[in-house]
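Heads up, one of the protein chains got dropped from this complex, but the rest are sitting where they should.
Showing chain A:
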Amino acid sequence: MKNEGEGSERPDNTAFTQQRLPAWQPILSAGIVIPGFLIIGLAFIGIGIGLFLTSQTIQVLEMDYTGVEKDSPCFRCTIQSSQNCTCDVTFSLSTLFTGPVFFYYGLSNYFQNFRKYGVSKDYYQLTGDTKYFKSPQDVCAPYAYDSKSNPIVPCGAIANSMFNDTFELYQIINGTKKQVPLDGKGISWWTDYNIKYRNPSPVNGSFANAFEGTVKPINWPKAAYELDLTDPYNNGFLNQDFLVWMRRSALPQFRKLYRRITEGDYSAGLPAGNYSLTVHYNYPVLSFDGRKKVVFSNVSWMGGKNDFLGIAYLVVGSLCVVMSVVMLIVYAKFKFSDDDA
């Protein structure tokens, strides 16, 4: 197999060929590991405490508005098959809910991570390539064409199932409702909004014309070019809610950012008081035993409230410390017995 070492062709005498490359031979001795563990343990405990405390400061308000229970405000929307059902969920804050407040909606038992569901979109459509408007990719099936064989734009299950409950938040001051302004900007990833998704270029100056010959997704009340008629930069595929929805959740229980409360009187947060959340209840979840909720939360440097990290760090940190102590004992004992022998 190998070239024979011909007479003149003696093997090279280099450190590499002779397997004598200078090498560092680390030995994980107790002398390194015990203090190492101690340091790591203490550092972790430190981080853990920090994380835990930070997590504790984050305020979260979660409200399930699915309306399963008969006495819940949205119960009627679940039985009533009528469109445009609205219900009011009221809550009160005893202290200031520090801002900026992030307003999430949450769904559970909702599998955005179904494989078939996940691939069911046409990326070329979503980059504004009108060629694909007329002939959506097969992966979009059965949401590629409507019953009259008109191509759907945006096609696919994800777009079709876009969350369409809308909320309005009012602070009730002395019995009157004061609308809390909700900021819909910056809720989706910057890259999604600026690079990844593109609207088709307007045809004859009209954005809607670009969609000619296509139909809206079956479950959508209005076409993509009508998603936000007030703001042309929030319309079409670049609608922030749409973009948020298109980023599939990892787990069947998830929350997505709906709005931020950053403006006006509420830039410092939601003051204590009574609030009323008007829900335009459109999105059916009970058929698959799902739940809907709204979450108000503020965030810290570590993101939203999550006790897990802090606890994990505390546990691992103390584990390290305990182990360094155990190792110290073991090591001392063995050293001792060695001296005996």
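What we mean here is this: contacts are C-beta pairs under 8 Å (C-beta built on N, C-alpha and C of every residue); 3 or more make two chains touch, one makes a residue touch a chain; residues count from 1.
FYI, contacts and distances are computed from a predicted model.
Chain not shown in the complex: UniProt lists it as "Phospholipid-transporting ATPase", one of "Phospholipid-transporting ATPase", "Insulin-induced gene protein", "ADP-ribosylation factor-related protein 1" or "WD repeat domain 75".
Interface note: of A:F102, A:F207, A:W220 or A:F242, the residue touching the hidden chain in the full complex is A:F102. Residues of chain A that touch the chain left out of view are 1-8, 10-13, 17-19, 21-30, 33-34, 40, 44, 47, 51, 100, 102, 104, 110-121, 123-124, 137-139, 141-143, 157, 160-161, 186-189, 191-192, 195-196, 244, 247-257, 260, 284, 287-289, 297, 299-306, 308-309, 312-313, 316, 319-320, 323, 327, 330-331, 334-335, 338.
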